[in-house]
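Only one protein chain is missing; all other protein chains are in place.
After this line comes chain A, so read on.
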Amino acid sequence: MSTKLVQKLDRVVIRFAGDSGDGMQLTGDRFTSQTALLGNDLSTLPNFPAEIRAPQGTLPGVSSFQLHFADHNVLTPGDAPDVLVAMNPAALKANLRDLPRGATVIVNTDEFTKRSLAKVGYATNPLEDGTLESYDVHPVALTSIAVEALAAFTDLTRKEKERAKNMFALGLLSWLYTRPMEGTEAFLKAKFADKPQILEANLTALRAGYNYGETTEDFAVAYEVAPATMPAGTYRNVTGNVALSLGLVAAAHRAHLPLFLGSYPITPASDILHTLAGLKRYGVATMQAEDEIAGVGAALGASFGGALGVTTTSGPGLALKAETIGLAVSLELPLVVCDIQRGGPSTGLPTKTEQADLLQALFGRNGESPVAVVAPATPADCFDTAVEAVRIATTYRTPVIVLSDGYLANGSEPWRLPRTAELPDLTVEFATEPNAVDDKGAPTFHPYLRDPETLARPWAIPGTPGLEHRVGGIEKADVTGNISYDPDNHDHMTRLRQAKIDGIADTIAPLTVDDPTGDADVLVLGWGSTFGPIAAAVRLARATGARVAQAHLRHLNPFPPNTGEVLRSYSRVIVPEMNLGQLALLLRAKYLVDVESHTSVRGLPFQAGELADVIVSAATSVSDAPLKEAAK
C-alpha cells in the first residue's frame, strides 16, 4: 500500500509523447485499457506521423497518444493535457504549446542531450533555461533508470534495455493515477510468450516504474479518479475501426449472409481488413485485392452471388472505386463501402482526420447515381452505423457509403455491449420464383420488377433455377431489365433510382434535438465524428447560461424527413465541420436555410473550448445581425 497522499480528481487528460519508435501508441493503449477496466469513462486521440520511422528525435517524428478519463461522462479526448509525458526534446517542443499553465510535465532527462536539443532548435536546455517555469516539471532519467532496473538481464543489449523505457513510464503513470497493472501484465505475457527474456524485462521495467513513483520524493501525491456512473451493462473499450468490423460481422450474422470483404490496404482503414481477416471462424472471407478497384469489384461480385459484399478504404480509394459504385447503382445490388476519411486532397494527411469526403460520397460518380450515406458519431457508434448500413444496403439493394474518419477509427471509448439477439432482424429474402408471365403466358422472371414499398428489385442469385437473367451497366428497361436506349425509359429509371434512395427516409428515425430548456434560439447541427466535440462545446456553452440546442445527423443521404422542419425552428443554425462547409452547402441547397458554417481542417478534431466560444457568441448575439461566417 502506498504511504503517500492520495488525492481525488474528477477528470484527467494525459498525453504521452515521444519518438515514433518509442512505443507511445502502445503505452497509451495500455494505459487506456487499465483505465477502462477501472470503470472510468474515457475518450482517446492517437496522433502519429505517416512515416513508419520518421527521422529520430525530430519534430515530424513525434508520435502522441492523448487520453481523457473521468468519473463522469466524457465526450472528447480533451482540449488540453493536464499531464504531458515527453520522452525527448522533440516531444516537449511539439506539444508544449498545447499545455495550459500549471500542467504537469514529466520529461525523460536522458534524452535532453546537446545533440537532441540542437536537432529541434533548442539553443539552451528548456529544463534549465526557465522555459518551463510555469509548469509542474518532473525531470526523470527514464532511460537510465529503466536500464539500471534491468542490470540483471545480462543477455540483453543496452539498446534492448532502453526499449523498455516506455513500460517504465507506464508503470510510473500507473502509480501516479492508481491504475491496476494486471491487464498490462497479462497483455505482455501474451505478446512475448515466445520471448521469455524480453517479457521478464518488460515486466521488470513496468514494476520498476511503479515502485519509482512509490519511493521517489519527486512525486508527493498520487491521484485517483473514481469510476464513472454509467448505464448498467457489460462494457469493453473499443476503437472505431474495431467497432465497425464487429458491426459488419454482427449484421451479416443477423442477415444470415456470408460476409465478404474485398479491400486494399490504406491508412486509416487497414485495421478493418486486419480485424476481419482474423475472423474466418465466423465465416468471414477477406480478400486483399490488387488495388482499390479490384477490392470493390470483388465485393460486388460477391454481392451478385448472394453474399454481403463490403469494401473498406479511405478518400483516395473511394475515388478509385467510384465507377464500380456506379455499376452497383445500376445493378441495384447491396454493397457496403466504408470510407475512413483522412485529410485530402490526393495523399493529403494519411494519419490525420478530416470529413471532407461528404460530397465525394454523395456525388463523386458519373451520371445521376444516388447512394445512401451514413456516418457514425463516436467510436462505439461505428458498430450501430455498420448495422444500419447493412440494413439499408440489403433492404434497398443499393450501395451504402459509411463515412467514418481517422479520429473515430483510432480513437476509443467504452462501449456497452449489445446483445446479438436484440439487434435488428436483417433477414434477406432472395427471389426464388418467377414473378411474371411472358407473351405466351409462360412464367418468367423480371429482374427489375420492383417491390412497391421499397422500390427494391428482386435479389435473384445464381443457382436459382428459372430466374436466369443478365444485369449490367447499360441502362436497363424498367421491369424486364433488357438493354434500353429509350429516352423515356432512361428518364423514368433515373427518377426511379433517385426515388428509391429518397424513400429510405421513411424508415429512419426523425432527427432528434437536444434542447433541455426548450427555448433555444441557436441550433448546433453536426454529422459524423464532430459529435463529441460539439456536445462538449454545447455543454460548456450551457454552463455559461447560453440556451443552445444540439442535433446530429447520422443519415446524410437521405436526410431524416423532419430535417427541414428542425432547421426552420431555430433562428440561427451553426454547422461545425472538418471541411470547408460541405454539409452546410447541402442544407442550404435543399432547405433554403441560411445555416452558418464553422470549419476547421487542421487534421485534428475540434477543440470543445474553441467551439464553445463560437456557440456562446452566436447565442448572445441572436437578436443582432447574423454573425459573419466563422470559418477562418
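Everything that follows uses one rule, which is that a contact is a pair of C-beta atoms (placed from the backbone, for glycine too) under 8 Å apart; a residue touches a chain by one contact, two chains touch by 3 or more; residues count from 1.
Just so we're on the same page, contacts and distances are computed from a predicted model.
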| item | value |
| --- | --- |
| UniProt protein name of the chain not shown, from "Phosphate-import ATP-binding protein PhnC", "Inosine 5'-monophosphate dehydrogenase", "2-oxoacid:ferredoxin oxidoreductase subunit beta" or "LytTR family two component transcriptional regulator" | "2-oxoacid:ferredoxin oxidoreductase subunit beta" |
| Which of A:G102, A:P465 or A:G545 contacts the chain that the document leaves out | A:P465 |
| Identified contact with the non-displayed chain, of A:P418, A:P434 or A:G603 | A:P418 |
| Option from A:G21, A:P139, A:G283 or A:G603 whose C-beta touches the chain left out | A:G283 |
| Absent-chain contact - pick from A:E323, A:D514 or A:D613 | A:E323 |
| Given A:P258, A:G503, A:G564 or A:G609, the one touching the chain that is not displayed | A:P258 |
| In chain A, positions touching the absent partner | 33, 36-37, 39, 183, 227, 230-238, 246, 249-250, 253, 258, 260, 262, 279-285, 287, 289-291, 293-294, 297-307, 309, 323-324, 326-327, 331, 383, 417-421, 462-474, 482-483 |
